[in-house]
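To start, the structure under review is shown below, and the notes come after it.
Removed: one protein chain of the complex. Kept in place: all other protein chains.
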Amino acid sequence: MVIVMAPEATQDDVEAIVELVATAGGEAFASRGVSRTIIGLIGDVDQFTALNLRGMRGVADVVRVSAPYKLVSRGNHPERSTVTVRGVPIGPDTVTLIAGPCAVETPQQTLEAAQMAKAAGATLLRGGAYKPRTSPYAFQGLGEAGLRILADVREETGLPIVTEVVDAHDVALVASYADMLQVGTRNAQNFALLQAVGAAGRPVMLKRGMTATIEEWLMAAEYIAQRGNLDIVLCERGIRTYETATRNTLDISAVPVVQRLSHLPVIVDPSHSGGRRDLVLPLTRAAIAIGADGLIIDVHPNPEQALCDGPQALVDGDLAELATVMRDFPALVNRTLT
Amino acid sequence: MVIVMAPEATQDDVEAIVELVATAGGEAFASRGVSRTIIGLIGDVDQFTALNLRGMRGVADVVRVSAPYKLVSRGNHPERSTVTVRGVPIGPDTVTLIAGPCAVETPQQTLEAAQMAKAAGATLLRGGAYKPRTSPYAFQGLGEAGLRILADVREETGLPIVTEVVDAHDVALVASYADMLQVGTRNAQNFALLQAVGAAGRPVMLKRGMTATIEEWLMAAEYIAQRGNLDIVLCERGIRTYETATRNTLDISAVPVVQRLSHLPVIVDPSHSGGRRDLVLPLTRAAIAIGADGLIIDVHPNPEQALCDGPQALVDGDLAELATVMRDFPALVNRTLT
Amino acid sequence: MVIVMAPEATQDDVEAIVELVATAGGEAFASRGVSRTIIGLIGDVDQFTALNLRGMRGVADVVRVSAPYKLVSRGNHPERSTVTVRGVPIGPDTVTLIAGPCAVETPQQTLEAAQMAKAAGATLLRGGAYKPRTSPYAFQGLGEAGLRILADVREETGLPIVTEVVDAHDVALVASYADMLQVGTRNAQNFALLQAVGAAGRPVMLKRGMTATIEEWLMAAEYIAQRGNLDIVLCERGIRTYETATRNTLDISAVPVVQRLSHLPVIVDPSHSGGRRDLVLPLTRAAIAIGADGLIIDVHPNPEQALCDGPQALVDGDLAELATVMRDFPALVNRTLT
Partner (left out) sequence: MVIVMAPEATQDDVEAIVELVATAGGEAFASRGVSRTIIGLIGDVDQFTALNLRGMRGVADVVRVSAPYKLVSRGNHPERSTVTVRGVPIGPDTVTLIAGPCAVETPQQTLEAAQMAKAAGATLLRGGAYKPRTSPYAFQGLGEAGLRILADVREETGLPIVTEVVDAHDVALVASYADMLQVGTRNAQNFALLQAVGAAGRPVMLKRGMTATIEEWLMAAEYIAQRGNLDIVLCERGIRTYETATRNTLDISAVPVVQRLSHLPVIVDPSHSGGRRDLVLPLTRAAIAIGADGLIIDVHPNPEQALCDGPQALVDGDLAELATVMRDFPALVNRTLT
């Protein structure tokens, strides 16, 4: 940690900080420059954070120079991790395709979507029974009835289930059906929910908040990890920018950036980032090429009747092309399709 | 609602839409232009939303031309509302000052902060017992012990309490102490929480999500209103932009924009938007001048020891100036200080 | 300047930096922490910049701790400056109103707008003869014919002229008519133009780039100042954010932030930031209240016929209210209307 003093800070201001740091068991070294003094701190950064150094007289800025997350950081765990979801790996040697309908609507629709997904190379089934919607007047999901449909379709197709949970108090119920719990973009800082999924004994897919910095996203993962669960897969799904041609802007650079900062697997959601069917395949190719550990894609047998996000779901005609991409691209980055 | 057809759309595509709209009890009028056709829809917009028109063949865009919120819209309630918190009004004729510590730490600190607040003109006391924090290693609040401290300080000072709730399942407990429930920026799309406070029988202060559009913010209010609670005060607290000189960018224009769209009162948080003590008073002056219905400001007897957001809390020396602003500025916009 | 070393940096990496800094006449002090080493640099920062320290082995980050601008910084000139435009001051003791049509269209329209402006309290006339427009098919201004109209209206009304210049090679011509040169938001990093107006012998109004950070804005001013011209007035005119309810988001906090960093006057453009007539007066009140040194406002005798930005121009009916604001608000912040 580095403290930058204001130009008008006095010698007394500097000494007050050196003493305060010493009381917390740390050491502070002041370097006096022409126009200002810089103080380098050595010791336990979390202790220093509690000192509220930014509030001390004469302090212009406090610069943290180590990452605030630990359990999920690659510094503490140099090997990249593989997370296994009922036998299906997500990690550095493979590309895993998760696909299915945005929302579970009927047994028929879910089964057909699962079969489409499987034919395209998917080894995990996505499908939402609880949908967080911007409008209280929009379809909010089937709830437990939807979970039962997912379980039936798993039975029929053999695909393990990834499904979203939106309230800390539904976690136990959802975990009793799901193979992997999804935390959505709107709950990226719902800390009660993060802690609950951290204690649920299931792998978790954590979507990036649509306006979360990479650091905030990793701090959200740290909340889960701190409860003892390191089976976390991060999912980049687009961020909010000024550009309106796409629903969100896929931050493709975040994939290698996060893989360097954290040992956790990182997958990409090309459906929700663009919000347009015609972008799903191009973004899928880009995601595999950059080194994403997997993809999560919306498919729907009849998107024009979908109750949620129909315009971005792949349809039957697109799936042959998706299957081709899933077959040909992983080898280019020395991976295999799971 | 207006449907813009793609240039390549056929006559059959247009007719399919006209028929579909008719099945939902609406009327559709097609206007054929040189390069494309536009279809205007008349009838119940929510019915149309369920039709998934965007998924129909030939559709390039669907433009909603009326607001998606109802209960909170000014269209449905032309007079601007006043929300009363244990006798203290927040509304169009007054300027209400809510002040207090960011987090409740000790009885002494809370009482001193409340006395500072009152001396500056505050008629409501803010203070957090449950703190949503980006880091799991940061101070998370005292919980119910903090609520008891707030209740004691209310007893002593007469100031009603505004305090944050972060989990739907804490709402009843927090409501048993609080006079007004606060929903924070990180929970702006925590729909379970919004519904729970909507049913709690207490006025609610709803902070804008730090990256919520004005429409999303009003939709969040609609979630509360839909559960029968229209005692909602909106709070602009800065949005996330590329500028890093301030913690967030106060969107001061949002105050008149929202007052025109919604009948709900709108207040401003000059402490969290800038994140800097030296900006609190200038932003307070601007907020009153533009017509905000109130302010919520952090004060702390010893900010250098604050466990949360010390750098932005006003200190004793600033309060005389705050009191002067609160005394002199409301008259300029034909309001009185509550 | 502080250099943060990567965790894997070696002792040799650190020594290489210490030596390199010494060759540039500086001193470097290394502080070794538990997980990484920090190096504080003392000496001439601009020399250090040329060393390309970020490219050295083992360097994770280079943190600049002093401002990169000099001539415009308040550190080098603690008193806030007043810029005088043909006798009209813009500075810390006054509020100056600049008003007029967005674009000069006809002698009649310009004269009427100038008279409206004057009646509302304006002491400087704005009006564009060269208009940078996003579309090549939009009205681009009357050019020199527009400048002549402005000069005639100055003659008639006594109001000095502020007008935009968009090309370095037009500067001499525009300066032969104008009392103050305006550099617009799209040219905020047109360095040839900045240098040209820096040498033109006229005060300059420099609009903030619509996506410029405060630091980039001050660096643009530094380009002008470096050519010997310190008669610069900065103009905050809204920044680009994700919010679409307003054309841009007025960054009102930038006014006090910049006044603390720079000695130059700062004014606000409430017309272009919101892009809506109904926001001009509220934003004007907020700007004066926060301490802006002036305002620049679009007025037009017939906005529905304006060739440029009609929807944001104040009309006759608004001007009485603007006059009242200009009369009553400056005193509140201990200023007088010029």
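Per-chain residue numbering starts at 1, and chain names A, B and C are given in the order in which the chains are listed.
Just so it is clear, a contact is a pair of C-beta atoms (placed from the backbone, for glycine too) under 8 Å apart; a residue touches a chain by one contact, two chains touch by 3 or more.
Note that the coordinates shown come from a computational prediction; the quantities given were computed from them, not determined experimentally.
Across the entire complex, the residue among A:Thr211, A:Asn229 or A:Ser271 in touch with the chain not shown is A:Thr211. Among C:Gly55, C:Gly87 or C:Gly317, only C:Gly55 touches the chain left out of the display. Between the chain not shown and the residues A:Val62, A:Ile239 or A:Leu264, the one that touches is A:Ile239. The residue touching the chain not shown here, chosen from A:Ala22, A:Ala145, A:Ala172 or A:Ala289, is A:Ala289.
Touching the omitted chain from subunit C are residues 46, 49-50, 52, 54-57, 68, 132-138, 166-169, 186-187, 189-192, 210-211, 216, 219, 222-223, 226, 240, 303-307, 310-311. Subunit A residues in contact with the hidden partner, per the touch definition given at the top, are 211, 213-215, 239, 241-246, 249-257, 260, 273-274, 278-279, 282-283, 285-291, 328-329, 332-333. Of the residues in subunit B, those that touch the hidden partner chain are 2, 4, 7, 29, 31-36, 38, 40-44, 60-61, 63, 65-66, 75, 240-242, 244.
Keep this in mind: only the chains that are shown with their structure count from here on.
With centres computed from Cα atoms alone, the innermost chain of the structure is B. Interface residue usage between subunit A and subunit C, two copies of one sequence, is largely shared: over half of the residue numbers at the contact are used by both copies.
Taking each chain's centre as the mean of its C-alpha atoms, subunit B lies 31 Å from subunit C.
Between the Cα centres of subunit A and subunit B there is a gap of 27 Å.
Subunit A and subunit C have CA centres that are 39 Å apart. Annotation for subunit B: residues touching 2 or more other chains are 211.
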